[in-house]
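I have a structure I would like to understand better, so I am pasting it below and will then ask my questions one at a time.
With one protein chain removed, the remaining protein chains of the complex are shown where they sit.
Chains: A, B and C, in written order; residue numbering restarts at 1 for each.
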């Protein structure tokens, strides 16, 4: 099985081979480099992987894979953290990091809540991470910062408004 | 839905009604006595039940139901312990307790292991709970006792033999 | 004997555990979204009290009193948050002939108002943070306001008298911003607490937040405990606490304990309470405020003193004299750290991250305690505080406690939502934190210095392993026919077909 897998803006070509269905040995090749693995699927979401090569040898890893609800997008949890992955190379995880800093950017509400302060108005120049709007949710005031330096082109909410998760608050250019 | 449910040798007639599929209220009647319940299925095996009647009122219970592999036989786990149940009235959980003490009884190995001692021979009179065979398994010697007072009619193993779970060891009459 | 636990989440479970240990039946209340929550499942009895919004359920005094009567409880424990510092609730519970597990309504009122609390502290001879002695007159002219502020000095805080939990306060760095800040805090406080009264308080530089737990019984005994250090805060709210504080000379500990006890004695304080201080670089300490209830971080004190504070609350509430050795209470046995696991994304300025927890495996083993209000399958609702669980690690010294906590947060597995766990993994490997005390600006300064870099930075090896994991998962999900080249092709086709259907 050959797949394109994107993580952190980089696409890798991954091939999975199971030489024998009777064995738990897998050969996975990532961008041409080969890994011999002993793999057990403990439950649907959990894999125990022991690397049969590498240095140090025989490192033991537990991986948990959670489907995000979008086809081919999995969150892979390792001891080192969570990685959002897109499998099959056709689903991009949003624009690459460089593009995040250019063009029109929209700040949305990350959770349902109430707008308690609007700190900018259309036309304002803002710095990266400058606070734009404060949304109260889960007993806390959450200041939402600008994704980049730029100019406020739209403010879609006013103080006191209730907002849903994902609702647009401010646009920056 | 009407069911016959056997627990501990006693069969109960149980009716389950859900007056509205939009609500989590259930009416369950057990041998004619009615119970109003608020029921949530937390996952396939786990139920959270709050009794809406009774004294004291509104007691909260968590029940876990594990299928035993035999159709209609569930282990129901409450705070008070585990109950083996047979649903639909046609599967008997073995003979009722009184019958256990009469007739030919077979003692089987409860787990795979090795017979380390045979303490009786055919023809021996034994008391209830008298040790018959010692099976070593899981680092321990496990003495298997007689289910009743009676006479040994068969000894199917000898010391040193390896036995599987369920294998007959001794028969008592 | 039954106890009504008028709360939810981890603290409700914590209190119910104490109930079971003491032989009380625990009665839970729940809002609509909490019907299947762990505190309901743990309880002996459970009553619904309304819709999910706190003001329609956990803040409804009438409904709680109704449940108290129907279940006929002898006592009501308010936990923290919600109605825990509401004098009206304490009064209503007692008027209904039941025991409120907390201080008198009068003590709640006196110490809940920040300006009256400052007055109590001053009268008890305890230094307070420099600031206005009385609330600002609503009709005060801008000039008089400026003069008042000038006398205190900048930077300063405009604080709502009724504020708390990091809300109703704003920092002012220079005179030109003062008038607007006062207006803003008045307006916020009016809508959040129904009280527009504000006052000014000096913002001390490089301070640590150190607090003293006290227990007072109905017979006049007040026992102060060894301090807790709570300087690791985001949005003026604590995320990490420890006891004892690093670099705390015995003399200062005794002085702070005595200051706290004298404040508690001055108001005839009963039950559990906490006096918060700011400590500056010279070691001078200033009264900040008093919390008239059980503190979230009570577990670190339990770990180093061995005294069960919730059990003690019930003992006090029953009118039994406290039987606590004051030396035990003030002498830390080893060291304890708490990490609060919040449903928040530390890589996005600790924004809340509500949602469903897919998997949850809490750490255990030597020296580790987990107090949780969630299990795998739990929903973290948007309506309440996003605290999931509290991990406390105990060690014979600070180094061992930190090593165990590092091991514990490495073990902590939670999937489906973002949590503060990655921050803790970073913090427990941070030199500044390991080598000694840090001040309350630590997280803000850290976030600024990191400039958006995630707390756990992925190594190339880890990214590669994640790619392998995703590929293996796709392989297994493709079904048992996988592993031959023809099957691979058909999997490609399937994927393409599914995509075209979606497009």
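Note that in this section a contact is a pair of C-beta atoms (placed from the backbone, for glycine too) under 8 Å apart; a residue touches a chain by one contact, two chains touch by 3 or more.
Since the structure is predicted, the reported quantities are computational estimates derived from the model, not experimental observations.
A.B. asks: May I ask you to name the displayed chains that the omitted chain touches in the full complex?
C.D. replies: Within the full complex, the chain left out of view touches A, B, C.
A.B. asks: Which is it among C:21, C:247, C:281 or C:461 that touches the chain not included here?
C.D. replies: C:21
A.B. asks: Which is it among C:291, C:372 or C:419 that touches the chain not included here?
C.D. replies: Residue touching the absent chain, from the options given: C:372.
A.B. asks: Against the chain that's been left off, what residues of subunit B make contact? List them.
C.D. replies: On the side of subunit B, residues 1-3, 5, 7-8, 10, 12, 14, 16-18, 21, 26, 28, 30, 35, 37, 39, 41, 45, 47, 49, 61, 63-66, 71-72, 74-83, 85, 87-88, 90, 110-113, 116-117, 129, 137-145 touch the unshown chain.
A.B. asks: Give me the subunit C residues in contact with the hidden chain, please.
C.D. replies: Per the touch rule, subunit C residues meeting the hidden chain are 13-14, 17-18, 20-23, 299, 302, 306-308, 310-311, 333-334, 361-362, 364-372, 375, 394, 396, 400, 403-404, 406-407, 410.
A.B. asks: State which residues belonging to subunit A touch the missing partner chain.
C.D. replies: Per the touch rule, subunit A residues meeting the hidden chain are 24, 38, 40, 42-43, 48, 50, 56-60, 62.
Quick note on the criterion: only the chains that are shown with their structure count from here on.
A.B. asks: Sort the chain contact graph into one of these: line, ring, star, complete or other.
C.D. replies: Per interface graph, the chains form a line.
A.B. asks: Tell me the chain pair with the top count of C-beta pairs in contact.
C.D. replies: A-C
A.B. asks: Indicate the whole-number Å distance between the mean C-alpha point of subunit A and the mean C-alpha point of subunit B.
C.D. replies: 49
A.B. asks: Taking each chain's centre as the mean position of its Cα atoms, how many Å separate subunit A from subunit C?
C.D. replies: Taking the mean C-alpha position of each chain, the two centres sit 28 Å apart.
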